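Only a single protein chain was left out; the remaining protein chains are all shown in position.
In this document, chain identifiers A and B correspond to the written order of the chains, with residue numbering beginning at 1 in each.
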Amino acid sequence: MAEPARKALLELKDLSMSFGGLKVIDGLDLTVNGREVVSVIGPNGAGKTTLFNLITGIYRPDAGEILLEGGSLVGLPPYKITQRGVARTFQTLRLFLNMSVIENVMASQYGRTKVDIVRAMLRTPGMRREEREIRRFAEEKLSFFGQRLMGYRWNQPAYSLSYANRRRLEIARAMATDPKILLLDEPAAGMNPVETHEITELIGQLRDEGGFTILLIEHDMHVVEGISDRVIALDHGVKISEGSFEQVATDPRVVEAYLGTKATVTK
Amino acid sequence: MSDASDTPGVPEPPPEPEAPEAEPGSRIGIDSWVAEADQRRARGRGPLGLAAWGWESAPDSTKLLAFVAIAASLPFWLLKSEGDLFNFGLFTLIFVGLGLGLQVVVGLAGLLDLGYVAFYGIGAYAYALLSSGYYGHHWPAEATLPIAMGAAVIPAAILGFAARRLLGDYLAIVTLFFAQAFLVFTNVTNPTLFGKGITGGANGIPNLDPLTFFGYKLTSTKQLYFFTLGTVVVVAAAIYLANQSRIGRAWRASREDPLAAEVMSIPVNRLKILAFIFGSAVAGLLGAIYAAVSTAAVSTNFNIGVLIILYAIVILGGFGSIAGVFVGAIVINVSFEFLEPQTDYPSFKRWLFYGLIIFVIARLKPWYRAAVILAGTVGFGFAVHAVVAAMAGHAWTTGKPISGAGWLTHWVVIPRLNHGNFDNFLYIGLVLAVMLVASLKGWWRTIALAPTLYLTALVWENVLVTSPGVTALILFGVMLIVLMAIRPQGLLGTSRVEIV
Partner (left out) sequence: MHHLLLFNIIDQIRALGWGGAFTLLRNGIVLGSLYSLIALGYTMVYGILKLLNFAHGDVFMIGTFMGYGVLIAFGGALAPTIPFIPLILLMFAVSMAGSGVVGVGIERFAYRPLRNAPRIAPLISALGVAFFLENSAQLLTNSAHELYNGYALGGKNGNFGPLLNPVFTIDQVPVTVIMVIVVLTAIALMAALVLIVYRTKLGKAMRATSFDREAASMMGIDTDRVISMTFFIGSVLAGAAGVMYGLYIGDAYFFIGFLFGLKAFTAAVVGGIGSLPGAMLGGVLIGVVEAFATGYAGGQWSEIVVFGILILFLLVRPTGLLGSPAIQKV
């Protein structure tokens, strides 16, 4: 599916990270090209979420490089990495629960807006203009989800949303940082089959209509199969397989990692 | 500029019956029904309910105007006397101002700032040093008020920077220690500068100039009241506007989930330090005004007791609620002033007290529960009275209440003589009982409520007369504990945090 003339947007080179002697990510190389959906799969504890935490600056790698459009992200604080164009969602939802739905999406535009506190208190014309733009942009991102997050829901506190809608809101909030690449951490977790199907289509739309590049962690193989341009399998922090979904899914090393079969011993 | 500019900003007309394969349409109906439940409940019956509903639905600017109108009229009817205006009016306003600054730090940015009183004190001392005969500087207020704010901001910036890496946890201890160090510095250390102790030691700095703006002196209580009212309104509006901007959203996001906020492009620590500095500036300003109003800067006015009162105000009003600060300050300051000399208007206060208790009982939901409590309380009282009279002798039961009300002497145990710490132990006992009741559930609570109410009456008739200051402070301490357990968001706070 992937068009050839794409250049690398996100590059990880020989990335390593360990917690107290335990290697969680071990010499990982990974490239994500523009307008591509790449899925990362692997059993629990394979280091998938750690990978996201490394890219977004929550952890600092012990060794290796993280490049976004050629510029290094290592050592930057998370908010600067997001301002450079990396946004993410969390596997365990981390919405601003006591803020309204639209405020969640407005809050995450902090990095792309400028008005300081003095101008905010004085309500200068520039401030009002920017505030209108923030609201418009937020509404635009929310409208991506059709009826799900529309209308009366905007002014509801986020805690009143259903589980599936919270996942949608997390995606909208990440989109509102105006990123180049979206990291989605198990967007379909805890969803029913209908919702899962919907989210799969949505991720496709994000790439095709929204123009986002997407790096995805997902356990649900239907989702992975449905939208991935490329799949990468991790186990114990090491990349054990890469390629199309079919290639990876049938790779004996992947099967072994998931099922723990000792029949075919590979190195 | 946006990546999704081809997506319409306006929702396209909805596909007629909800998205076909999605969750059934009724789900959304249920969601909205649940979402509106609070509003429906708020729209209570009767004139009170209507007023509450009107207040809820009024725009915020109208609310502020209503407050200003009422507050501005007070000196002409309710608070006509100079003393009342000073104690009830002016001090409530100062507490409102202080509460607003604290609300930014605690309620919006979610920082536990326990050194807030020190910044308040710094503002007061800055005014005292620059606008008094102490060092012979008689600078006008238009210069000293900004300097007082600046003087509070500088140490705040240093503290915030020092604690930046672990703001949430360490700021509390650093600022608490800072408050204590400030007290020790002003009260005891008092280093010599230009031949004088810089803070005047335990006596403080007396005889400050009145607030003077461009040669115009504010001397009467009424003038000070209106000036403070204006200041408080400006501060409230500034905080409101800041809260409605990207800065306010970022503050609240950092309070809700600092990590998620950081990942959503918000420089959390920088914003928290900004909130901390902002709050300190407000405290410094109010400190200077307070110094001018009380014509002295004395370090004991900036102790931890004041801090607790401020926290009680913010928490009673509700985390993050600006209107709540006004309510909290009015409730706390008025009740504080009210309790102070109980010998003023004793019978009026007594009726109010028992009225309040009966009102609280009557509000309990199933009527028979209220009846049980009322009967239980009355019966318990007579029983205790009889037992005490029989066991301990009449000296324990034949004391007189403060004023008349002879009917009480058969119900409330009032010792005739001063029995050591009897009343103080009663009071502590009551406080513990209240905490116990707060932690009980269902009928256990009902059963425990009767003796507790009786104990309340006992305490009212025996204690508050003798040592009002400390008892009120204990009450605030307990209020913090009980409120946190029962309704952590405070009276007007809306945040509802779910238990995952």
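Definition applied: contacts are C-beta pairs under 8 Å (C-beta built on N, C-alpha and C of every residue); 3 or more make two chains touch, one makes a residue touch a chain.
Computed from a predicted model, the values in this text were never measured in an experiment.
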- By the document's definition of touch, the residue of B:I304, B:I357 or B:L374 touching the omitted chain is B:I304
- Query: Which residue, B:V106, B:V384 or B:L455, contacts the hidden chain when the whole complex is considered?
  - Reply: B:V106
- Full-complex touch with the removed chain, picking from B:T62, B:S335 or B:S439, is B:S439
- Item | Selected from B:L93, B:V174 or B:V372 as touching the chain missing from the view | B:V174
- The one of B:F185, B:F276 or B:W411 in touch with the missing chain is B:F185
- Query: Which subunit B residues touch the hidden chain?
  - Reply: 106, 110, 112, 114, 158-159, 161-163, 165-166, 168-170, 172-174, 176-178, 180-181, 184-185, 188-192, 259, 304, 308, 311, 315, 319, 421, 424-425, 427-428, 431, 435-436, 439, 467, 470-471, 473-474, 476-481, 484-485, 488, 497, 499-500
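Note that in this section only the chains that are shown with their structure count from here on.
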- Item | subunit A contact footprint on subunit B (complex, rising order) | 2-4, 6-11, 14-15, 18-19, 21-23, 27, 31-32, 34-35, 238, 241-242, 244-250, 252-253, 256-257, 259-268, 274, 278, 320, 494-498
- Message: Help me check something: in the complex, which residues belonging to subunit A touch subunit B?
- Response: 56, 58, 77-79, 82-83, 87-88, 90, 94-99, 103-104, 106-113, 115-117, 120-123, 127, 130-131, 134, 136-137, 139-141, 143-144, 146-148, 150-153, 156-157, 159-162, 164, 173-175, 177-178, 194-195, 197-198, 209-212
